[in-house]
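Other chains dropped; remaining ones untouched in position.
We just call them A, B and C in the order they show up, numbering each chain from 1.
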Amino acid sequence: MAVVVQDVNRADPVVIDGLARAGVATVHEAQGRTGCLASHMRPIYGGAQIAGSAVTISAPPGDNWMLHVAIEQLRDGDVLVLAPTAPCDMGYFGDLLATSAMARGCRGLVIDAGVRDIRDLTAMGFPVWSRAVSAQGTVKETLGSVNVPVVCAGQQIEAGDVIVADDDGVCVVRRAAAAEVLAKAEARLAAEEVKRKRLAAGELGLDIYDMRGRLAEKGLRYV
Amino acid sequence: MAVVVQDVNRADPVVIDGLARAGVATVHEAQGRTGCLASHMRPIYGGAQIAGSAVTISAPPGDNWMLHVAIEQLRDGDVLVLAPTAPCDMGYFGDLLATSAMARGCRGLVIDAGVRDIRDLTAMGFPVWSRAVSAQGTVKETLGSVNVPVVCAGQQIEAGDVIVADDDGVCVVRRAAAAEVLAKAEARLAAEEVKRKRLAAGELGLDIYDMRGRLAEKGLRYV
Amino acid sequence: MAVVVQDVNRADPVVIDGLARAGVATVHEAQGRTGCLASHMRPIYGGAQIAGSAVTISAPPGDNWMLHVAIEQLRDGDVLVLAPTAPCDMGYFGDLLATSAMARGCRGLVIDAGVRDIRDLTAMGFPVWSRAVSAQGTVKETLGSVNVPVVCAGQQIEAGDVIVADDDGVCVVRRAAAAEVLAKAEARLAAEEVKRKRLAAGELGLDIYDMRGRLAEKGLRYV
């Protein structure tokens, strides 16, 4: 049951970087309001905005052994994604693992558990999105798997899927859909720019989106 | 059932600005330790300290249509207050709505649900106090109401009540009581200034507040 | 039942300051992965890293009277530790109490409840680790105890134990073990420094820690 899948396809790096620029909210709208991880996944510091290919880890609660195994599988531009097999907020990851991951080109960590050495990780510029901050250490006794499909914070994630993360949280984009989602996201950004200007000038969404008729039809009454 | 109340009385702007300066902790003490919203209402960035008149929104879970309706009701110095009709942490509000609200003079948003585009909102200086940060988008299908009484994060809030918000959270002051609460808050601040100096000089609260007798009477023993 | 224990032994100040430099994650590892308070204990601002001798407070929910009593017991270099006798997120502590505590040499507060006046505390540089931020005020009606053993956020803490706190949370070190834990922590830091360099150079933990054999023995398969 404990396997490391080594042969993982990644999306086009240009597409991945485009998704990073679009950001979580836009990307998730562009793919039909899907893909957001649960809102308890918060960044350890503000301002990071990344995208990368998922190297997934299924790990037992309180056991971070598989992180060492996963780091060997990293390629430049990847993001580590760890899902414990039962809820756990212990600190699986700290500055030594981050040093190693950065040396392999890793762009960040998404972990539905705890992380520690927050001050060092912040100083290093290694972003993490996690359920908890916890210094509580883990053991290295039980196997898990690397690059198998996992459910992380409510979303199924497969190795090579694109992870987008920023101050709003984390979103997953299927590898095969990445280019199409980017195209839609960029169209959306362009359209938003036009709307932003009109709204800033004082026009109302009620008028821009032509909502008044439908509101009246549904029965909204002004009193 | 779905109504927009258009005729809302506001408190005196001078009083509102005074309450903002006093801040949440002092204001809530000044009105007898009442009015605090639940402590899960946290600011998206530190340092904002505002007060404004509530434009209230009762909205279905996962549906942000009424925000567009409410923005039309905003006057300069107002604060949007959204209470979902069932618990929900989805992202009802982002930078486009904030652009529109700011264009109408809105000072911030208090929402017992989720908000997104945190980085943009921070850059714009539009403060939000929310239960969650979430990129998960909403629909525009079901009506709600604007400027009706709502229960938001455990407090009943009516349109035109004064909302005070800072790093400590959010507090509501009844419109009719605003001037009286401000007077008490300012008296309290003046009294605190005197105490602060004595405490900073090393005097003890036990002595300043004359607590030793009552402690002994209740049975406190020093061993 | 309500007592104030006045005769409390503290650890060596030099040891305490050494533990502060080592930080929570290292200290807790050095004492066998024990002592971490629950991960809901978060700092009100980032970057503080302290250690001090615990002055413990067992207080009723919603009653901060004992904080005034405890402040008199503070000596230079102490940390206040408050555990409510039932779960409570009200704001027991604000800038006036902090002013008084700082005047007595207090280095910070660890409270499994709420704190308020966040902006002032941040400006004063008085660090707090708490379960909640809440402006909701408390009363002064019911006695508690000072410098008795308490359970705070899942850890038993006795007066004079060493509290270490930083961005990763809070850890308690038994007073009698403080010197030994510091020695182990410093050895650990030195060893980590060597590993950090090797990891930064691209070596893998799998090799540095010689894990490959044991992983294979447990049945890990590469596919």
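As a convention for this text, a contact is a pair of C-beta atoms (placed from the backbone, for glycine too) under 8 Å apart; a residue touches a chain by one contact, two chains touch by 3 or more.
Owing to the predicted nature of the structure, the values given are computational and were not obtained by experimental measurement.
Of the identical chains, 3 are shown. What's the total across the complete complex as given in this file?
In total, this homomeric complex is built from 6 copies.
Here is the rule we use: only the chains that are shown with their structure count from here on.
So, what's the distance in Å between the C-alpha centres of chain C and chain A?
Distance between chain centres, rounded to whole Å: 31 Å.
So which stretches of chain C touch two or more other chains?
Residues of chain C touching two or more partner chains: there are none.
In their shared complex, at which residues does chain A touch chain C?
Chain A reaches chain C through residues 2-6, 45, 65, 68-69, 71-72, 89, 91, 94-97, 99-100, 102-104, 114, 116-119, 122, 132-137, 140, 142-143.
In their shared complex, at which residues does chain A touch chain B?
That would be residues 23-25, 28-29, 33, 36, 39, 42, 46-47, 49, 166-169, 171, 192, 195-196, 199-206, 209, 211, 215, 218-223 of chain A.
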